[in-house]
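The complex is shown incomplete by one protein chain, all other protein chains being positioned as in the whole.
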Amino acid sequence: MLKVGVVGGTGYTGVELLRLLVKHPHVVVQVVTSRAEAGTPVSQLYPNLRGHLDLNFSEPNIELLSACDLVLFATPNGTAMKMVPQLLDAGVRVIDLAADFRISDVDEWQKWYGMTHVCPALLEEAVYGLPEVNREAVKQARLVANPGCYPTAVMLGFLPLVEAGLIEVEQLIADAKSGVSGAGRGASVGMLMGECGESFKAYGIPGHRHLPEIKQGLARAAGKPVSLTFVPHLLPMIRGIETTLYSQLKGDVDLQALFESRYKDEPFVDVMPAGSHPETRSVRGVNSCRIAVFRPQDSNTVVVSSVIDNLVKGAAGQAVQNMNLMFDLDERAGLDAVALLP
Amino acid sequence: MLKVGVVGGTGYTGVELLRLLVKHPHVVVQVVTSRAEAGTPVSQLYPNLRGHLDLNFSEPNIELLSACDLVLFATPNGTAMKMVPQLLDAGVRVIDLAADFRISDVDEWQKWYGMTHVCPALLEEAVYGLPEVNREAVKQARLVANPGCYPTAVMLGFLPLVEAGLIEVEQLIADAKSGVSGAGRGASVGMLMGECGESFKAYGIPGHRHLPEIKQGLARAAGKPVSLTFVPHLLPMIRGIETTLYSQLKGDVDLQALFESRYKDEPFVDVMPAGSHPETRSVRGVNSCRIAVFRPQDSNTVVVSSVIDNLVKGAAGQAVQNMNLMFDLDERAGLDAVALLP
Amino acid sequence: MLKVGVVGGTGYTGVELLRLLVKHPHVVVQVVTSRAEAGTPVSQLYPNLRGHLDLNFSEPNIELLSACDLVLFATPNGTAMKMVPQLLDAGVRVIDLAADFRISDVDEWQKWYGMTHVCPALLEEAVYGLPEVNREAVKQARLVANPGCYPTAVMLGFLPLVEAGLIEVEQLIADAKSGVSGAGRGASVGMLMGECGESFKAYGIPGHRHLPEIKQGLARAAGKPVSLTFVPHLLPMIRGIETTLYSQLKGDVDLQALFESRYKDEPFVDVMPAGSHPETRSVRGVNSCRIAVFRPQDSNTVVVSSVIDNLVKGAAGQAVQNMNLMFDLDERAGLDAVALLP
Partner (left out) sequence: MLKVGVVGGTGYTGVELLRLLVKHPHVVVQVVTSRAEAGTPVSQLYPNLRGHLDLNFSEPNIELLSACDLVLFATPNGTAMKMVPQLLDAGVRVIDLAADFRISDVDEWQKWYGMTHVCPALLEEAVYGLPEVNREAVKQARLVANPGCYPTAVMLGFLPLVEAGLIEVEQLIADAKSGVSGAGRGASVGMLMGECGESFKAYGIPGHRHLPEIKQGLARAAGKPVSLTFVPHLLPMIRGIETTLYSQLKGDVDLQALFESRYKDEPFVDVMPAGSHPETRSVRGVNSCRIAVFRPQDSNTVVVSSVIDNLVKGAAGQAVQNMNLMFDLDERAGLDAVALLP
């Protein structure tokens, strides 16, 4: 059994990770840390874990964590980078679910995240954990940067088109919508149900931290820089991201066949039958990205709609998928649930 | 007092119209018709009208309606066109809140609505009731085609750019999201709370009936045909539309000043301060379209976010605004409420 | 025109009060105070007031407030009592929407609110502002304690039975459910949409601050102490309270007639036709309490279901109703809106 530690298990990503890990057939959750909740039973903070996980939160502690085979960070941005070097030195492998190692260019990272990176040398080593792109590298990685939620949905939708060189990468548009759990579990007025219930809005139009991450990923796929307009929106619901992607076709192609072929061996990407419109609820609680592709009115504009559960394929599920790859387990282990519908 | 009749008052547009009309200072609601509910007190079907409207539904009847100064149709598509000629002959003015008179080209109309138009001769006479474009024509009109909800939000967002010739009209994108009340009050599995609650999806990507209506309006503003990709989405909430519009700038311009100047005399269009992101709840229950304009990352892509209440500025409120114009009343009469927030 | 000041206008009760006051035909809102937001335009915090109220928040200041005819406190508990004595001395009349003056017994108040009352002498003078019980006293009052939201719904439901001596007052049960806006606009984890959306629970079963307030009101009506089990619940929606009340009948009576007769002259209590089940949405945004009464299976258990909008008849609307009474205005002035439905 794989010995796993979770740092920062008090947010939504943390509890989702624990939900998946406690039922994973090859994993033992050895330690869950939280400075604020040290001593509290994990199942007291997260009543869904009652009867499934008999652990108290511990103080974050390198020694304790060093006894694990793998440590997963479900911490705010800027936390993992302070502990990762020591853990790697101790021979522990690491998956960071926050953003500390997602962007290779340290200046770009520091600009968007507003802090100094404390171990920039690791940025090059870190593998960007989108298995659909980096599967082999993930298997070998000591340090995996688990992708952001929006980037996962946007990149999986654009990749077949970008990799095949079929669209103008100077003019990509991603209109993205997320449920409120994407904002985490910190107390804030804006995320009160009284504020975001029964309402909808765009936010961060001038610039959102996921923009450079998406551009980096698409540029790698394109082999050249890309230009992207990315507009996130806040949905009055808890889980789920949908992104509607717009780009200009350069030639003619069977889009449906292109997408099906690109993802035919991917266990967690599901290209929907032609004409379908995927719903976020169809992936609620599961590690799947569902995608549909359209060319409305036979114009040159390709429209892609992709959906994920932001906490699963957009965070904790993808981390488990990466863990499975890193430790040579069945990639689907612990990730075979059926979505909760209705 | 203006004598007003409402045909088809059993849907959401109908009840919203009645909510506004019963408090309108210059209107008397004389008759509300519904074939299915004839004889039932209106306030039994719509408990919010209890104590405010003491009328029973009547059978639709030309004679009865001919005693009105104005008849408003809140009926399914294809109903108004069967009664409008007789009402006009009787000297009654008409506002149709459905789509029967929105598209001037009868072939286009018949293609999208799947039926034969029974009074195509009136299509030319009908005035498209977007006051921000057609105020003077509305004042004189016998027959007003009240705009669709999506078209209102999309057109008000694009108009300043299109009229000024500042964007490539061959490549417009409108990503639109609507609350469930836009689908009306008919029983259908897809609109059950168990189906559309806590979920989000795009729909109608290959083609939606509001597409030709929007293209017609923007083409008139541009003075030439436009190309538009329009993707509607279904929000898990009741009221509100947000549209995020994308287009390519042709030159440099102070976008904020452009929008403020275009709408400075409009009582029901509110250009938000630079940097704001309008929320649908800020217009809940009121006849207002709030708009913000952005040029993210200083690229050539202009992004506009516009919000309306689909039942008010997107339907019943706009009809009242048109009524006020037609009968030379204060354009704001009956439309001065404050949005319900939270 | 009545000159009105609002202290603490940054919460949900405050914004609702302003929504009603800015459209009130006989009122001028002269000053809105908030220590935290002093200098900010009120309409920046509350975008629904944009275009309706052109005031900035001021520092709370006795001198400024003393120029008003009436000051309304929409502050946290314990704030009003510090300023009220000075305002009364200055000849200003006061309505406190918080709990400072609701309970006559100072020890009881101090026990439930966990602080020392700084002007206990005023507790006797303060009039409990439930117009359906205290209309005449409210008219003369210098200081009105505006009732809590749960107490309003529970008391209006029980009063006809208690006043008529028809039920066992030793065994009253009130099962109450409230939307999240009842918890206010302060940032807290428990009220995040991610926490309270799509979920339901009871809370405060061992004891809730509204319990002594309700018992006091019912005891006055009964002329003797009452025993009450009060269980509040949190609904996954924004506005609305429903209370289901259970009590044991002592004799036979026409319950429907009793309720209709008790409230026949009340402008804001609506006894529904026999067999109706009132919905919270039917009073959304309006100052009304709708009530239905049942005797299921002809047993001795009377069941009453009452609904209000917690922010209107449960707070701001009732305050405006009290203001109208205090200043000899039409009791309905500013309170004649139709509920927003759907």
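Labels for the chains are A, B and C, by order of writing; each one numbers its residues from 1.
Operating definition for what follows: contacts are C-beta pairs under 8 Å (C-beta built on N, C-alpha and C of every residue); 3 or more make two chains touch, one makes a residue touch a chain.
Since the model is a prediction, treat every value here as computed from it, not as a measurement.
*Asks:* Could you tell which one of B:152, B:181, B:216 or B:306 touches the chain left off the display?
*Replies:* Selected residue, touching the omitted chain: B:181.
*Asks:* Quick one: say which of C:111, C:277 or C:332 touches the chain that got left out.
*Replies:* Looking across C:111, C:277 or C:332, the contact with the absent chain belongs to C:277.
*Asks:* Which of these touches the unseen chain: C:55, C:106 or C:231?
*Replies:* Only one listed residue reaches the unshown chain, and that is C:231.
*Asks:* Just to verify: which one of C:33, C:152 or C:305 makes contact with the chain not shown?
*Replies:* C:305
*Asks:* Residue-wise, where is chain C in contact with the chain that is not depicted?
*Replies:* Residues in contact with the chain left out: 171, 173, 175, 177, 179, 194-195, 197-203, 205-207, 211, 227, 229-231, 233, 235-240, 242, 244, 246, 248, 275, 277-281, 284, 292, 294, 296-297, 299, 301, 303, 305, 307, 342.
*Asks:* In the full complex, which residues of chain B touch the absent chain?
*Replies:* 12, 180-181, 183, 185-189, 191-198, 236-238
*Asks:* Counting contacts across the full complex, list the positions on chain A that touch the omitted chain.
*Replies:* Chain A touches the chain not shown through residues 12, 15, 19, 22-23, 46-52, 181, 185, 198, 238-239, 270, 278-279, 281-282, 284-286, 336-342.
In the analysis below, only the chains that are shown with their structure count from here on.
*Asks:* Under the over-half criterion for shared residue numbers, do copies chain A and chain C use the same patch or different patches to meet?
*Replies:* Over half shared, hence same.
*Asks:* When the C-alpha atoms of chain A and chain B are each averaged to a single point, how far apart are the two points in Å?
*Replies:* Each chain's C-alpha centroid was found; their separation is 39 Å.
*Asks:* Of all the residues in chain C, which ones touch at least 2 other chains?
*Replies:* 12, 181, 185, 198, 238
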